[in-house]
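Heads up: the structure comes next, in structure tokens.
Only a portion of the chains appears, each positioned as in the full assembly.
Going in written order, the chains are labelled A and B, and every chain counts its residues from 1.
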Amino acid sequence: MSWNTFGRVLRFTTWGESHGPAIGAVVDGCPPGIALTESDIQPFLDARKPGQNKFTTQRQEPDAVRILSGVFEGRTTGTPISLMIENTDQRSKDYSEIANTYRPGHADYAYDAKYGFRDYRGGGRSSARETAMRVAAGAVARKVIGEVSIIAYVAEIGGDAIDPANFDAQEIQRNPFWCPDADAAKRWEALVDNARKAGSSLGAVVECVATGVPAGWGAPIYAKLDADLAAGMMSINAVKGVEIGDGFAAARLTGEQNADPMRPGNDGPRFEANHAGGIAGGISTGQPVTCRVAFKPTSSILAPVESVTREGKATEVRTKGRHDPCVGIRGTPVVEAMMALVLADHKALHRAQCG
Amino acid sequence: MSWNTFGRVLRFTTWGESHGPAIGAVVDGCPPGIALTESDIQPFLDARKPGQNKFTTQRQEPDAVRILSGVFEGRTTGTPISLMIENTDQRSKDYSEIANTYRPGHADYAYDAKYGFRDYRGGGRSSARETAMRVAAGAVARKVIGEVSIIAYVAEIGGDAIDPANFDAQEIQRNPFWCPDADAAKRWEALVDNARKAGSSLGAVVECVATGVPAGWGAPIYAKLDADLAAGMMSINAVKGVEIGDGFAAARLTGEQNADPMRPGNDGPRFEANHAGGIAGGISTGQPVTCRVAFKPTSSILAPVESVTREGKATEVRTKGRHDPCVGIRGTPVVEAMMALVLADHKALHRAQCG
């Protein structure tokens, strides 16, 4: 079954294929009375948009969002907010190869195995183009959780990590990598450019921090805040791992090393170490909520990879043309959006039971 | 809001507190006509049960499960299956300390922040005791997906990993660590025993592999198989990270290194490298579905940790008494159960749309 809705109370549904006439999202359950116009959403789409520099795909899409419902006289009405982006860069091109050959690392074979056939143009529904609508919906979610600040950044490309000592939040917007470490950004320029020129690709790790989340959000046991974040992040194209707080590193610590001492604070206890990433028992603790997301390298590469045809014959696939050398970079605004969407939903969930 | 149901079509709901009269689960949506008795479930509970050796908590619970509904003349009827375990080892003990002091690393403060007060006895609802019911529900799920074999094992304790070259599936049942590497199991004996004696604790990484999953399970975009696995695993107590296939390691590879070449097979293409962990675009590919789960070290340790009281005063917490030195060990059957539950749900989901 297809299942294109995310969230429990503040929910959104996306639709659309890479090369169809348009893509869209319906955001349902948004509180009424919130100021909202296209200009609240567009900047986030522009940040994700391809073709902005040589480190991302050259596909050109203006990605201009329209609000088709749910807003009246500049404010949300509480009814579903329909968002739509028309697809404009649908190059007429010969898709016969991709139609008959499964691209390794892509969803081509899996979709065929599930549905019997597929819209193969640009990956159809499995294309990362769908994430544009998460970014649009995420912009609405941000308005709902005005008390929270969210920032995501690339912490690692191809195994080359930032130095936490160099962390500068201002830097993130200054380079094409959403990199908070100016030195790392410089290194990555060569790294990513070389990969691009070689028709190769690189994986990345994206970190996301939400500050201002009050203690008490999260719905045990099966809508734990961390579980919903894990689902949301893992559903992003090319993501293969999610960590909350120290994540896998915590598995290598002792109880003493991983302890989160609590001290009296003005507004509830403070846990400065915050190994837990701001979540205990699935509920926010009032500390920053942190997660890390692993993106695999783009599967489309120039080097030939063995594959099979729809008919089951052996073949080989090489990818020429427009592709991101490192999908993690453009995934960064998507991670931010998913954090916003999960938190906005949990704010509503919390209010429903404890409001 | 509390949210104690997991799954979309084949769903289960758990209830119960650590020190209440009983804990239970209701499994809804199970296909009719499946042979099921308590003896199909009990062995899995016995595997998870505490007090079996010195490496796990000494709390003694027979954990005898009863089927209260949904089964008639030894077969499932298609109506909800109610499972219950009575709590028997509820030591009368003085809980005044835990009632007034937040145990660092536990959910005590978060529950209070959310709900205003909490059942503090043994952690109440936030206790890992809840996972017994996942294991019971998981045993039902296994019957639903008879075509699939699932195995979980501990791959790493306190940073000491198994050697894949030593992997022996038979070994897993032979040592108290669910360890597939006899050499590692020997090393862990000292490692975990030392931690136990010192009142310390260790983290662990658990791996889980499901073979026999046909291509086509998984519901894009927001019920992707990997997203649901991530949610299910992250909702287990003490889990801080989830990886599918190569996970974070993939983020350090190039596209060439991470490629999953496909070759013609008898029953669909084969992807021997299977970096993807058997899932592409959120849909199973017919390869083994693999995931890795990070458990933090048990938060209850003998060493004092700074904390605060309910009244917000500084204090210190030391934990004496029965606790697992490494919760990842007893988490292993829970990981296996969650894999079974997610797959059984997705089998139903797939059938609903494409059956």
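In this section, a residue touches a chain if its C-beta (ideal position, glycine included) is under 8 Å from a C-beta of that chain, and two chains touch if they have at least 3 such contacts.
If you're wondering where the values come from, they're calculated on a predicted model, not measured in any experiment.
Engineer: Once every copy is counted, not just the 2 shown, what does the total come to?
Structural biologist: 4
To be clear about the criterion, only the chains that are shown with their structure count from here on.
Engineer: Could you please state the distance in Å, as a whole number, between where the Cα atoms of chain A are centred and where those of chain B are centred?
Structural biologist: 26
Engineer: Taking the touch rule as given, give the residues of chain A at its contact with chain B in the complex, in rising order.
Structural biologist: 1-6, 8-9, 14, 102, 104-107, 109-111, 113-116, 125-126, 130, 156, 158-159, 195, 200-205, 214-224, 226-235, 237, 240-248, 250-264, 268-269, 271, 275-277, 279-286, 294-301, 303, 305-308, 312-314, 328, 349-350, 352-354
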